[in-house]
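The complex is shown incomplete by one protein chain, all other protein chains being positioned as in the whole.
Chain IDs A, B and C follow the sequence of writing; residue 1 opens each chain.
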Amino acid sequence: MAGNSIGQHFRVTTFGESHGLALGCIVDGCPPGIELSEADLQGDLDRRRPGTSRYTTARREPDQVKILSGVFEGRTTGTSIGLLIENTDQRSKDYSEISQLFRPGHADYTYHQKYGTRDYRGGGRSSARETAMRVAAGAIAKKYLRQHGIEIVGYLSQMGDIAIETVDESQISQNPFFCPDASKVEAFDALIRDLKKQGDSIGAKVTVVARGVPVGLGEPVFDRLDAELAHSLMSINAVKGVEIGDGFDVVAQKGSEHRDALTPEGFASNHAGGILGGISSGQDIVAHLALKPTSSITVPGPTININGEPAEVITRGRHDPCVGIRAVPIAEAMLAITLMDHLLRHRGQNLEVHTQTPKI
Amino acid sequence: MAGNSIGQHFRVTTFGESHGLALGCIVDGCPPGIELSEADLQGDLDRRRPGTSRYTTARREPDQVKILSGVFEGRTTGTSIGLLIENTDQRSKDYSEISQLFRPGHADYTYHQKYGTRDYRGGGRSSARETAMRVAAGAIAKKYLRQHGIEIVGYLSQMGDIAIETVDESQISQNPFFCPDASKVEAFDALIRDLKKQGDSIGAKVTVVARGVPVGLGEPVFDRLDAELAHSLMSINAVKGVEIGDGFDVVAQKGSEHRDALTPEGFASNHAGGILGGISSGQDIVAHLALKPTSSITVPGPTININGEPAEVITRGRHDPCVGIRAVPIAEAMLAITLMDHLLRHRGQNLEVHTQTPKI
Amino acid sequence: MAGNSIGQHFRVTTFGESHGLALGCIVDGCPPGIELSEADLQGDLDRRRPGTSRYTTARREPDQVKILSGVFEGRTTGTSIGLLIENTDQRSKDYSEISQLFRPGHADYTYHQKYGTRDYRGGGRSSARETAMRVAAGAIAKKYLRQHGIEIVGYLSQMGDIAIETVDESQISQNPFFCPDASKVEAFDALIRDLKKQGDSIGAKVTVVARGVPVGLGEPVFDRLDAELAHSLMSINAVKGVEIGDGFDVVAQKGSEHRDALTPEGFASNHAGGILGGISSGQDIVAHLALKPTSSITVPGPTININGEPAEVITRGRHDPCVGIRAVPIAEAMLAITLMDHLLRHRGQNLEVHTQTPKI
Partner (left out) sequence: MAGNSIGQHFRVTTFGESHGLALGCIVDGCPPGIELSEADLQGDLDRRRPGTSRYTTARREPDQVKILSGVFEGRTTGTSIGLLIENTDQRSKDYSEISQLFRPGHADYTYHQKYGTRDYRGGGRSSARETAMRVAAGAIAKKYLRQHGIEIVGYLSQMGDIAIETVDESQISQNPFFCPDASKVEAFDALIRDLKKQGDSIGAKVTVVARGVPVGLGEPVFDRLDAELAHSLMSINAVKGVEIGDGFDVVAQKGSEHRDALTPEGFASNHAGGILGGISSGQDIVAHLALKPTSSITVPGPTININGEPAEVITRGRHDPCVGIRAVPIAEAMLAITLMDHLLRHRGQNLEVHTQTPKI
């Protein structure tokens, strides 16, 4: 299998290059009877879209998604859903000069070695432009999950050295950083402006949370919910780390402090991030992602060309100083896709879905 | 799919409970012609085995693996390999008292809710005993990879607050902690002794490295090598975080410091951990895992029973104060399984394998 | 998994309804470096297309396929290939009257029961229009196989009671029936004209052959080449039977007559149809398909409506009296897809491909 699919029961397969004719995907396994129109997908696509503010790339793509199949008279039919976004602003000339270079930190070198060829226009298939289709497919999953009482929320929890200190979810949509801590917006803004001046970029940490998840999702032993979440979140461009719950903080914890006590009223804490033994516990599922600083910067750097000769590279074009910002809706989408897949997998074993966490 | 398999081309499917008759697995997709005997598997099984020192559980399992099929006249035949380990030291009575309780931090509650039933003897299917089969299957992958010039190394890089400072791989087998820094062994030893006195446990960080990996392994866009590694490593019991290369440190890095320069002599650094765009770069693949402190401790803790009534739990039995130690050979096995899978997937696209990293 | 994909290594996933906006598919796993343009696909699409003669339906679809991704500078890149055909001649009004009826012999009833809803326009997803994408994807496989010395040929071997008696492959493209026996063309023609007058339809038998197949393709024990061929051929609309080699004739054969003798010059006969123990023998692979007469006929028939009340149905519209004719390029496509998948699977086990059948 060549790897352009994710999910078993709710399965998303994508195609498309950064500067090709179009991006598309097929969503297979969506149950019938769900109201669905392009408008349901466009909201998240607009949140992910570049060019919406000065903090992200200036590339302008309307990113208008079309539903080509699988929906009849406004509702899903149970058959495969074809989605398409045409590329309208390709400006291939921006990229021609780097066709002979391997940009450091990019996939140019590895694609070239793997395939003996590569579509160098804007990174081709390795471009994060591909994630537009994940966001579109994820919007279907989000809608389905919402109908089953599950809400997905994502936000930026750190940029460079600046970490948020409080989470007020009502703030997330009030600033261009998906930042839930209003007191940090100014510092984020200053950091981005500095980076633009320097022609440099910065890493980020993103947090995604799922609420209202039934107890019991996840399959022992390899397809644990946390393992599959790690897969889907790590598959996002630029992600270098994934944590569930306390993540790497557990290294210094003792068992007596880490384990979440069960009480007749529910769990007393959530160090586990909502997953025990690979199976959802009914608590909030909490995951963190580390996103590397983009390598597309105007700070010149040494590299080699395809003949192995030394060269210097400056990545011109329209690039985000912090790709982590736009990763928020992408991470939400991947979380939604994985949860929906597991909700259906659970049902596919003829198991009851405890949509209301049972009183314990 | 119910989740007891991992890998696409090199596929491992396991069965078995902690206190059942036997554990077993089927390894499908192993190429023919590889010399293989039980002795090839037993070494890693012994490294993982409990009871080998006072630092790990006192449970004594000879863990003798039998090869039941797929090997003829000392070599693999290309057909499925059946492996079996009989459980000889089950002592089920140790566990009977907790059959009515949900141990906090364990999968008791989530299994019970998912399936409506559970094998409570020693955690049943959720026990780390299952990982013995991963280690056995991983030993096959390790042997195959070694024949292709790929070496796997794992070690404990942190326990509690004590982090290693140097890596001398020759030290790893010289102490019971898989610790590559001889100067930390005494501190690890003191920490474990303290914990035993307290009846408590501690988290750990494990590092695994693969050397000699060809350029080009990994499939865009969902089955990236890092995404599949995250899946396989996160599927190990107690793992709460996975990092590739610099991992969460990238959050505070700038693009100009993170991106690894290419030079005619090779890469100048390895912040990426050997993977760019989801595809191996020919550099060392480096991954870190966070393992939570085991919840099987004798410190009493509040919980509930299966009727939702409050109760107190003390986990008696034979348990490691630091499950992270024994996770080293397990993490090596999972890394080996995933790499071998991707080596075959790469070939399955009729792509050349650059076993010698091309001079760049 | 919802079932819109076929193949493991060379994987085709389709979407699209008969009267939706477009049909499409994603071809995943195609090796890089293969010259590919729309022209390579259009030939087979034209062979399958309705409206090319009076023998098939009068519906006129240019069936112009577009390659949306995966090809750069005229060659495949190794990434997923998106294909699209827009529906231009939909005439939905033809079908509105049957929205309340279950047409006998069609999937109307079963889709309605399965999904609680259905796209009734022209059969929606159950229409053979979907096979256009199979033919497009199959053309990629055919091109790849041809480069590896494998040729695919298909023909109509029987229509109603009229069976061919000789096979002259040069005749196949000389008549609208894909008939390799020129002496039967007139009889086929007369039969079709009769059926049109009666408003009835007829069944057919199609034969597909692959030449130059290397020895060794096919995976024991469930994914045998014959088993996977049976899957892919039976998945074609209207197919009710699949035979490999002598097929149902083996029931009356003795072992001494069936088994194909091996001689130093090769096999002495091919009762097996080129597959032994599920693995290709290097001989021609021969398969036969039984296609039922289409149920879309103007002979009135009793049925029920969606309320379970008796009704009468006459299927108006533009329909083939013998759907078996157009099934020839579809069956070729499915054979090609399955063979290419197995060629890559074989390689993915690090096995040699004997493109030249070894001298035996």
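Note that contacts are C-beta pairs under 8 Å (C-beta built on N, C-alpha and C of every residue); 3 or more make two chains touch, one makes a residue touch a chain.
Computed from a predicted model, the values in this text were never measured in an experiment.
K.L.:
In the full complex, which of A:123, A:180, A:220 or A:282 touches the chain missing from this view?
P.N.:
A:220
K.L.:
Provide the residue numbers of chain C that touch the chain removed from this figure.
P.N.:
1-6, 8, 14, 102, 104-107, 109-111, 113-116, 125-126, 130, 158-161, 195, 200-205, 215-224, 226-235, 237, 239-256, 258-264, 268, 272-273, 275-282, 290-297, 299, 301-304, 308-310, 345-346, 349, 351-352, 354, 358-360
K.L.:
Just checking the interface: what residues of chain B touch the absent partner chain?
P.N.:
1-5, 8-9, 11, 13-17, 20-26, 28-30, 32-33, 66, 68-70, 72, 75, 77-82, 84, 114-119, 121, 124-125
K.L.:
Against the chain that's been left off, what residues of chain A make contact? List them.
P.N.:
8-9, 29, 31-32, 78-79, 220, 344-345, 347-351
In the analysis below, only the chains that are shown with their structure count from here on.
K.L.:
Which chain has its C-alpha centre farthest away from the C-alpha centre of chain A?
P.N.:
C
K.L.:
In terms of residue numbering, is the interface formed by chain A and chain C classified as same (over half shared) or different (under half shared)?
P.N.:
Here the answer is same, because the shared fraction of interface numbers exceeds one half.
K.L.:
Hey, how far is the Cα centre of chain B from the one of chain C, in Å?
P.N.:
That pair's centroid distance is 45 Å.
K.L.:
As a quick test, compute the distance in whole Å between the mean CA positions of chain A and chain C.
P.N.:
Inter-chain centre distance comes to 38 Å.
K.L.:
Using the touch definition from the top, which residues of chain C touch two or more other chains?
P.N.:
Those would be 8-9, 29, 32, 78-79.
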